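Of the protein chains in this complex, one is absent; all others appear in place.
Naming follows writing order (A and B), and every chain is counted from residue 1.
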Amino acid sequence: MFLIEKAFVGSRRYWAWLGVLALFMFAALLDWIHEQQVGLAITGLSRDLPWGLYIGQFVFFVGVGASALVVVLPYYLHDWKAYAKITMLGEILGMVGVFMAMLFIFVSMGQPMRLINVLRYPHPNSLIFWDLLTLSGYVTLNAVIIARLLIAEREQSAPPRWTKLLILLSLPWAVGIHTVTAFLLCGLVARPYWMTALLAPRFLASAFTAGSALLVLILLLLKRLKLFDAGGEAIRKLTVTATYCLVVHIFFSLVEMFSTFYGGIPREVEHIDYLYGGLSGGSPITPWMWLSGALALAALLVLIVPALRVRPQLLLVACASAFISVWIDKGFGLVIGGYEPSPLGAVTSYVPTLPEWTVVAGIWALGAFLITVLYKIVLSVRQEAES
Amino acid sequence: MRERLIIVGGLALFLLLFAYPVLRAAVYHTQTSAPQLRLTSQGSTCVAPTDYMRTSHMRLLSQWRTDVVRHGDRRFVAFNGKVYDKSLTRTCLGCHNKQQFCDRCHAYSGVSGPHCWSCHNDPQAATAKVMP
Partner (left out) sequence: MKITRKEFLELSGLSILGAGALRAVHAVKAAESAHANSLPSDSPKKQMALAIDLRKCRRRPGCNLCSQACHATHNVPHIADPRHEVKWIWNEGFASVFPLEQNGYTRRNYNGSPLPVLCNHCEKPPCVEVCPTGATWKRSEDGVVMMDWHRCIGCKYCITACPYGARSFNFSEPREALQQVNPDFPTRSLGVVEKCNFCAERLAKGEAPACVEACPEKAIVFGDVLDASSDVSKALDASYSIRRKPELGTGPNVFYFL
């Protein structure tokens, strides 16, 4: 019997939700085909800003992918029993996140049908080569782990010993994918905003913040829908993880700003100045960057005070704030700040167009679709095992 | 038993779809004859014998592409000792007409894969836009 069979029996609500997601995916597919026919001119991208929303989403979702570590590590290395039931949910989230990240790279390419050239003429000097290898390796690794653990759960037996080895391997690999993604950017002499050794640590801190916040949100939702109760202990521990990561994330951001502004070298200052001050000309991203900062501080306030974070409504708001804050910071600010102003000092304001948003929504829908189906399989297997 | 029915039915459907072009031709008696190709300029010889060109022109062109673009090597010494410029537009299209030659055969055989003409110029078609 195949595990996938569990995904084909479900309530009316389940099918309706998948149907809605499929509609978004279909719209994105049509838009992407159109984009391939007429060119990337229908996006907001430009000569001076050739990577935009797509690549921002790519970086963000590599982070979501790496964040599986926040549950896998405590459970397997420190035997946190509270995570027994949610570790696999975290692994699935990580696998789907990285899969989405790869799709975002694909849609931003001018000649996606030639993607195979990366393997036909591999150039190990290019970080894209390593990114492709590590990301696809991570998806494969997690797929094998999840399948083996699920089969073991269904048969109520212990998983084969090598599964544990793969899980241990997946931990440094998770750190690796986001480090490679940071290396993609932080070695470019043309882009001072990215050229900082702190980029990889910053990526990891923000990734673990957004990832653990997202997992808390998903667990709260599953509980609300009466599909799965993770237990108070698991959510409390995950919240503490999110809090520490958020603190480190904010600290890293401020450290970066200090050396940039105190040093005051114009070619380094002007990028942050563009993001937060619009370089005295005003830029479409400025209000969003301030919103991101405000959301991060609001989330910090709730999460850091124990009396506040135990209240479910406030916890929900805090996790959503932290998630959105990182999403703006990484999904937009990172890429736009890197390109603006251009190496020739020019400023082109970038506003994503409707076709771009449609494609992004479609990939998000695909991610939600995969998570729904995979969670459905996991929960059905567990239900069956219990009865 | 039900599973067997689905499997056999699926296989039959696959075979039907697979054989569709042949079946269709048999039912409608569609005429399929190879296009008669004409050369623009008669008498000159090609860079390689006709038989070779018919089966392997794509390999030759791909090799020329690699030689010119990657190695800056533009001189082609043909089987009969003649020297040619490795150029699709300047050498091949000097004798062959794209519409009368390339396109007709590619359309007939349904090979629309190579995108040569999205970048390389057809001097005959481009006359309106060609520089003085």
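Just a few scattered comments:
Definition applied: a contact is a pair of C-beta atoms (placed from the backbone, for glycine too) under 8 Å apart; a residue touches a chain by one contact, two chains touch by 3 or more.
All values reported here derive from a predicted model rather than from experimental measurement.
Contact with the chain not shown here comes from a single listed residue; of A:L77, A:L115, A:L165 or A:L354, that residue is A:L115.
Check A:F24, A:W51, A:Y83 or A:Y375 against the missing chain and you find that the one touching it is A:W51.
Against the chain not shown here, chain B presents residues 65, 69-70, 72, 74, 89-90, 115, 118-121, 123, 126, 129-131. Panel shows chain A; residues 1-2, 36, 38-41, 45-48, 50-51, 105, 108-112, 114-115, 117-129, 132, 184, 188-191, 266-267, 338-339, 342-346, 348 of it touch the chain omitted from the view.
The definition used in the following text is that only the chains that are shown with their structure count from here on.
For the pair chain A and chain B, the distance between C-alpha centroids works out to 45 Å.
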